[in-house]
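Complex shown without one protein chain; remaining protein chains in place.
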Amino acid sequence: MDAGLIFYGSAIFLMVMGVFIAITGRHLIKILLGIDVFDTGLNLLIVSFGYINGGTAPIFSKYPNIFKNVVDPVPQALVLTAIVIGVAEMAMGLAIVMQIKEKFGTCNIAKLKELKW
Amino acid sequence: MAMFLLLLIIGLTGLLAFILGPIKVLRNIISLIGAIGGLLYFVFKIRPGQAYALNIKIYNVHFGTGMSALSIFFGIILLGLFLIFLIASFHEDNDGAYYMFSFFSLLGALGVLFAKDLISFFFFFETMSLFSFLIVLKGNGETSHRSAFKYVMWSAFGAYAFLLGTFLKVNYTHSVMITDISYLGGNIKLWILILLLTPFMVKTALMPFHLWAPGAYTDSKDTYTVFLSGGLSKIGVFGYFIALFNVFSQIAVLYPWLLKVFAYIGAITASLAGIYAFMQDDAKKLLAYSSISQLGYVAVGFGVYSHFSVVAALFHALGHAVFESLLFLVVAGVYYRTKTHDLRKMGGLIKKMPLSFIGLLFGIIATSGIPPTIGFPSKWLLYEAIILKNDLFLVSLVFFASITAFLYSYKLIHSIFLGKLHKEHEHIKEAPFGYGFGIVVLLIPLFVLGTNPGIVVKPIDYIVRFYLKPDLAYNLTNMTTPLGHVNFPAIGITMTLLFTLSFIIYLIFGKSYRAAQEDNYTATEWIDKDFGLHYGGEFYGFMRKAFGKPLTWSFEKILNACLKVVSFLGEIARGFYMGDARVYLFYIILFFAIIVYIMGGKL
Amino acid sequence: MSILYFFLYLLLVTVIGLLYMGVARKVTAHIQNRYGPPIYQPILDVLKLFGKRHTVTHGVMHSLGPVIAYTGIASTLLFLPLGNHTPLLHFKGDLFVVLYLLVVGPLGMALGAGESSNPNATIAMARALSLMLGYEIIFFMATLPVFYHYHTASIYKVIQAQGVFPHWGAIIFPISFLAALFALQGMMGEKPFEIAIAPHEIASGPMVEYGGKYLGLLQLWHAVGIIVETGLLVDIFFGPQNIIWFFIGTFIVFYVVILVNAVMPRFRIEQAVRFYWGIPLLLAILGILQVYIWR
Partner (left out) sequence: MVSPILVIALTLFLAFSIPLLHMLSKKLPPFVPPLATLINLWILITNIKHVGEGAMLITTAGLKPPIAINLAIDKFSLLFAILIQVIGFLLSIYYLSQERKDMRFYMLFLLNILGASGIVMTGDLFNSFVFLEILEISSFGLVASGKDKKALEGGFKYMMIGAIGSSLYLLGIIVLYLSTGTLNMAHIAKLMPSIPDSVKLFSSILFLIGIGVEVELFPLNAWAPDAYQGAMDEISTQLSSIISKTGIYLAARIFLTIYGGLYATNIIFYLAITTFIVAELAALMQKNVKRMLAYSSVGQMGLLMLILSVFAKRGDVFVLTTAILLALNHAFGKGLLFLSLGSLTGNTRNYDIEDLKGAGRANPVLGFLFATGVLSIIGMPIFFGFWSKISLLISIMKANLMYLLALLLLVFLVELYYYANVIVNLFKGEGKKYRIGVIPVSVMLLFALSLIVFGLWPHPVFKIAQNAAASLMERSMYISSILGGM
């Protein structure tokens, strides 16, 4: 089995699972985790886009022929940023959830129905 | 430049009036100076053919203004009525914003008259609607908000229809100017014409579009109604002229049936509104329907589309401005003293307010079209024009409408001025100067133009002659159509002579003694002095039986059904936002899936 | 000279009108198996009324009401040709002038009656005006075909055009003529349309507060009114070529009207209006259709 396919498959599996958790979950934290799982899947997907089977690290060197088999560094850099951003998002989300628990006395999203129609 | 300056004068006066709002005297003086200055400036400086381009450009339209003889005709009506309204309104308790709004509505109306292209026409038309809406909103009636709401909705309906028509026209002719579209192929020109006519039908409250008018006329401040009904509705008449002559010059050849329909709508409006008018128990509502009815004649005049029917329509528009304003002004004066519009609560005021009585008397005589007042020449011309166009049913309908005018006129004058004086009105005085001034000023054209219609017919003829083959011979006092002939002063002189004669007979014989009010024949019933014997309410109540069920039919029910459908759609749209965030997320996923499915073939 | 002619003309027509009233009383009396007063009785009545030394009035408008009423009807008379006899002003106005002047009388009356602050009078005026919604439109629609046929709005020209017997409007447009007869009954306020006066119900309606010279003026108004109203019908539908034929025609028409009046009960007001919007309206419409088909 191709290594790329495993990466892609598991990444997409993670994304679908994340969305599934977010849609079906009742608990706010669970939903946040779902979103996080989705993000993780996405990050994995991005990294696997840049991955080349048997490639080396993208480091400048004297030997130009090594360049041919180098893993694309940009997606990895992007993913790093994306992870940081994901963390920030998660922090903001958890902060809001804390406040919600304080004010609503519940973490059940079905009870969050102040705003509708 | 002159027109732009005039608009500037009006606008700045309004702004000043607003700023000086709290200082009443100064504000009044400023607004008076502005209005008089505007009128004088208009009369002396504005001439047909002047044009001015504003430095605003959208698309390929330079916004600009131009001037025609017709604009001058309507401009003088507007400014004159505005002055009358202004002087009377000083007696009311108004704030600066009220004056600003009224000046701005005047500005809008004048702008409409000056506009040369359809988009600036729309701009000024909306300005006028907007500020008159705000004034109606400021009215002190219980239901003024409801009326204002209806007013703005109907105005907007008309305005948007106009806008659609404008853009259709621009799309097909590539010109925003008010130019002829009758050379266009297909039926699109018909749609454009109807769309362009809509706002004017709304403004003149033609029948399916009249629902706003009774409310707006009733609930705006009394003095402003004078301007609203007499002045601003003239913009609708102006619009008819523009739409039927300048925009669609070949209508009589291409769509004669449309003109016929238009004339019949006008006649039906005149009749039905007349009937509604004499069923009202509120003086202003009665006058509102009367106003609608009178403007129906104007539509008939345009629908008949012959030289002197259009002359009649324009003359009647002027007449309507004079007598309808007079009636509204008198009612405003009466309200100022009695604080009521309810016909059931007034009566016998003739002894207390003689000048108002005289104003109302001649107002209703003109409304009914009885010679020698301003109401007669136009009606006479209209009848003959319709007969010349071979439509006997139309002329019958119009005649029926003019009979209803007698009915509501008498109800109005009787319930306010005749009959028994109410006890609480025993110490009432004549209406104050502002109202009296307006009444006296309006009585002058009422008679002068009634006996010498040539003064106005000449300029009107000069306007209309350009578009339609003239078949009316006239001079200052006479008018001759292919059917008949009238010498207007002869009628007046005869009536005056005979009145003198009858009066002499009356004077010669016997002496009269003034009897007390309750000193009446009562078939031996003894009545108390305070017993209300005034027959004011349910005045034509028996007519309800005569009309039966059709009287309860209303366009409003159809409208309400439409609104129900729209609100049902609204409920459905609202249901989409159901409040559960997980569902929102699901929407996104679903959307993604659907799009990928649709586009799947191309991926 | 012409002023004097004016007065004499007016006086003559007024007197003839009063005589017609006398005839009416006589005829009615005969139908009711009575003798009735002499034909000249109305003249005596009027003279007596003017002879009264004291009259009660309720105010300026109350006094002026009868004056305006008489003014209105007299003005109408001066615009109405009597056969081919042409009063001074006939060429200065046409049908519409006459129709509108005809309203001045009732209006003056209504104003005067209104100020009396007697509800009876006001109710009567409300009824009279409402009835106009019935008969006035019928009369107008019934006369239209004639004017349309001869293509003029001038009454004098219509008379001229009708000439001799077979060209009479009544012969050419019998349906319209029938409708006009219905209308005339209401226009003259005779039974079954005597709703405004209704002596037993609302005490003679508008006249309830009038006496003395006011009532006298109103009688004169009524007298001229009879001539004008029947005369209008005769002019339009018979085209009398001279004044003798005119008076013969008016007399016959008036006779028919009082015959109907004598044997009829009274409608309620809404019944009367509804009646007019029934068969007479249909007849009037048929008349108009007839002239359309003819052309």
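Chains here go by letter, A, B and C, matching the order in which they are written, and residues are numbered from 1 within each.
FYI, contacts are C-beta pairs under 8 Å (C-beta built on N, C-alpha and C of every residue); 3 or more make two chains touch, one makes a residue touch a chain.
In this text, all values refer to a predicted model and were calculated from it rather than measured experimentally.
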item	value
Missing chain: touched chains present in the view	A, B
Selected residue (touches chain absent from view) among B:Ala2, B:Ile46 or B:Ile119	B:Ile119
Touching residues (missing chain, whole complex) on chain A	19, 22, 28, 31, 35, 38-39, 42, 45-46, 49, 74-75, 78, 81-82, 85, 88-89, 92-93, 95-97, 99-100, 103-104, 112, 114-116
Residues in chain B touching the chain absent from view	55-59, 97, 104, 108, 119, 122-124, 126-127, 130, 137-138, 144-146, 148-149, 152-153, 156-157, 160-161, 163-164, 167-168, 170-171, 566-567, 569-574, 576-577, 579, 581, 583-585, 587-588, 590-592, 595-596, 599, 602-603
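Please note the rule applied: only the chains that are shown with their structure count from here on.
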item	value
Selected pair, greater C-beta contact count between A-B and B-C	B-C
Euclidean distance of C-alpha centroids - chain A vs chain C, Å	100
Centroid distance [mean C-alpha coordinates] between chain B and chain A, Å	68
Residues of chain B touching chain A in the complex	574-575, 577-582, 585-586, 589
Parts of chain B lying in touch with chain C, wherever the complex brings them together	347-348, 350-351, 357, 361, 365, 368-371, 376, 379-380, 383-384, 387, 390, 392-393, 395-396, 399-400, 403-404, 406-407, 410-411, 413-414, 418-421, 481-487, 490-491, 494-495, 498-499, 501-503, 505-506, 509-515, 517-523, 533-535, 539-540, 542-543, 545-546
Of all residues in chain A, those that touch chain B in their complex	19, 22-25, 31, 109-110, 112-113, 115-117
